[in-house]
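After this line comes chain A, so read on.
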Amino acid sequence: MSDPLLQLENATVQFGGLKAVADLSFQIDAGELVGLIGPNGAGKTTVFNLITGVYQTTSGQIFFDKKSVVGRRPYKITARGIARTFQNIRLFASLSVFDNVRCACNMHLAHGISHSLWRGAGFSKEEAQVEKDVMELLEIFGLDGERDMMCRSLPYGDQRRLEIVRALATRPKLLLLDEPAAGMNPTEKVELMKLIRFTQKKFKLAVLLVEHDMKVVMGICERIVVLDYGQKIAEGTPAQIRSDSKVIAAYLGKETVDA
Partner candidate 1 sequence: MDKWPKSILIAVLLGCLIGSPFVFQINPYYYDILLGIGISIILAASLNLVNGYTGQFSLGHAGFMGIGAYASSWVTLSYGYCLGANTTSTTTVFLLALLGGGLMAGIAGLMVGVPSLRLKGDYLAIVTLAFNEIIKGVIQNAEPLGAQRGLGGMVQHTNFFWTFGFAALTVYVVVHLVNSTYGRGFLAVRDDEIAAEAMGINTTKYKVLAFVLGAFFAGIAGGLYAHFKQFIHPEGFNFLRSVDIVVMVILGGMGNTAGVCFAAVLLTILPEFLRSVSHYTWLPLWLQQIAENRMILYSLLLIVLMLTRPQGLFGGLGMPRRRKDVEK
Partner candidate 2 sequence: MLPSTFLKTSIALLAAGTLALAQDEIPVGEFASLTGGSASFGQSSHKGTALAIDEINAGGGVLGKKLKLIFEDDQSLAGQPATIVRKLISQDKVVAVLGEVASSKSLEAAPICQQNKVPMISPASTNPKVTEVGDYIFRVCFIDPFQGTVMSKFALSKGWKKVAILTDVKQDYSVGLAEFFVKHFNANGGQVVKEQKYSTGDKDFKAQLTSIKVTKPDAIFIPGYYAEVSLIARQAKLLGIKVPLLGGDGWVGDSLLKVAGTALDGSFFSCHFSADDKSPSTQGFVDKYKAKYGAVPDDMAALGYDSAMILAAAIKTAGTTEGDKLRVAIGATKAHKGITGTITLDEKRNAQKPAVILGIGNGAFQFVETVAP
């Protein structure tokens, strides 16, 4: 077996007396599409925040590409190849669609401040390249027509897609999607499922998906990890998870599955 792309080893985070994530271990291989599910408050988003460095682990390790990401600043982790979207869309509200994606190209620039001030030939070439890359991405996701719109005036579904485009512009190896289907109608959800699979194949990505909608999760994930109260209670294929008694207890014991 080859080395996993992402590996969590006993990752734990504690806020005050509360263990939001406890001794969590799982791994994702390159190109894999993994689902992370669990009842409300199970700690799914916290896991995202741990992986991307927004929160720091209290104990345990997280490896990406064989190197630990614990204690790294989020932008450095992104530079290593992890990109994410947010549960509550966090686009750059005052920027255009184009600029939102352009910001994510920032870290791949060869030149910085002096370049933007002097504006020599190298600068124009680089800016042209960035524009080309961004427009290609926008085209793939059908947002090229909205290039100069303010992102906040986009319809909700488009905002979700724009967040994915923006994440892809960082050229990740692993994409973390936080409830991408939230607030979508069934037709949109089907579209989204196609989109995620397409993205995974096209960009040769591993994807970690947090989602409440079981249809989406069961429909596209190759493997699923289930959390409850910050602990992993099950892991397996969609078929295994569907019949797991602990999972059923966790969901039914508290509330019904989100439809």
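As a working rule, contacts are C-beta pairs under 8 Å (C-beta built on N, C-alpha and C of every residue); 3 or more make two chains touch, one makes a residue touch a chain; residues count from 1.
Selection rule: all candidates are chains of the complex that A comes from, given by their letters.
Note that the structure is a prediction, hence the values are computed from the model and not measured.
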item: Among 1 or 2, touch partner of chain A in the complex; value: 1
item: Partner candidate 1, residues of chain A touching it in the complex; value: 52-54, 73-75, 78-79, 83-84, 86, 88, 90-95, 99, 102-107, 109, 111-113, 115-119, 123, 126-127, 130, 152, 166-167, 169-170
